[in-house]
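Up next, chain A:
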Amino acid sequence: MKNKLPLILTFAILAVLPLMVGDYWVSQFNYYLVYGLFALSLSLVWGYGGILCLGQAIFFGIGAYVMAVTTKGMISPILMNSYIGLLSAVIISAAFAALLGSFLFAGKGINGAYLAIVTLAIAIVLERLMSNWYALGGYNGLLDIPPLNLGAFGYSFELWDSLPTFYALWTIVFSVALSLSYLVRSDYGVLLTAIKTNPDRLAYFGFSILKLKLSVFCLSAAVAGLAGALFVTIDGFASPTLIGFTLSTEVLIWVAIGGKEILLAAFLGAIATRIAESWLSEIFGDYWILILGITFMASVVLLPKGLIATPLSNLSKKLGLKID
Partner candidate 1 sequence: MDIIIPLFDAMSYVLILVLIALGLMIVFGMMGVINMAHGELFMIGAYVMVLIQSAGLPFVFGLVLAPIVVGFLGLIIETLLIRHIYLRPLDTILATWGLSIALKQGIVLVFGPEAQSVTSPLDATLVLGDFSYPMYRLIVMGISIALIAGTFWLFLKTDFGLMARAVIARPDTSAGLGINTRKLYRWSFVVGTALAGLAGALIAPTISVDPQMGLGYLIPGFLSILVGGAGPLAGVLVGGGAVGGTNSLLTVWISPVAAQIAVFILAILVIRLRPNGILGGKNEK
Partner candidate 2 sequence: MLEIQQLKAGYGEAMVLNDFTFTLPKGQITALMGRNGMGKTTLLKAIMGLIPVKSGQILLKGSPLENLPTYLISKSGIGYVPQGREVFDDFSVYENLRLAALGSSIKNLSLLPQIYDWFPILHERRNQKAGTFSGGQQQILAMARALMTRPEVLLLDEPTEGIQPNIVHEIGLKLSQIAEETELTILLVEQNVHMVKTMAEEILFMENGRLMASCSMAELNQDDALLHRYLTI
């Protein structure tokens, strides 16, 4: 339990945050929570599962579009329910991951570096596809996506204001973060570490590498899909950029800078980078992207474990904790 303290502490601080800042920042933090969730998904598959996915936005985007299509009633008015939307987003993202993964991991599998590039290529192709899919809004995407609706069976409780939305998101993100944190410390987590470091050894013990890789890949896709679905409820808008290369790069940067091997570090990395962006891009304008690129390069070469993860893991050693 004490290992979870830093995580719990972080979310405790987040919980009281709205009481201290104005409405603008609360709505910003809604986005940050969602991005943090997205970062968790990449940290899981990359930092814990050892699979570098350069196109993680694929699943975010799928979740986003599925949520949009469902809650806008584009398939059927019966499905215009937030819970159904979220569930569908998660399931369909995971299903797509299963399909993709069965290609990429089966047999001897593609080696890590090539796999990464293939996932990037998929993101690019999908973005192109969505831009040309007129039924789904094409290049302009889908607008007027309804916010989260906590009601069901005729009763409606739409979350239009940022404050109640914040607490709904907080609940979801905290639950997922905590669950993942327990998961990676469980026996499953041990298997993941084995896959990452010495998959052949594991095969000798009778484990199916394919199943393990697929499981972490799909789980990560599910979390990313959830993040995407939640995103469109606060943004109201789903577009091809949510499935493409730019967003995939962004989440990669957040997680690399924060630290891929510690869930909490990745989560904080997303939030810290976004806050830095909104602050620094005002000061430096277009030079901000240049600075980001250079920071990213430097962090990969000098502090490959992550700018937040390195001090965090030193701290955890000193305190005798196992932080995730």
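Note that a contact is a pair of C-beta atoms (placed from the backbone, for glycine too) under 8 Å apart; a residue touches a chain by one contact, two chains touch by 3 or more; residues count from 1.
Candidates were picked such that all candidates are chains of the complex that A comes from, given by their letters.
Everything numeric here is computed off the predicted structure, so don't read it as measured data.
Chain A shares a touch in this complex with candidate 1, selected from 1 or 2. The touching residues of chain A, counted against candidate 1 in their complex, run 52, 54, 103-104, 106-114, 116-118, 120-122, 124-125, 128-129, 131-132, 245, 249, 252-253, 256, 286-287, 289-290, 292-297, 300-301, 304.
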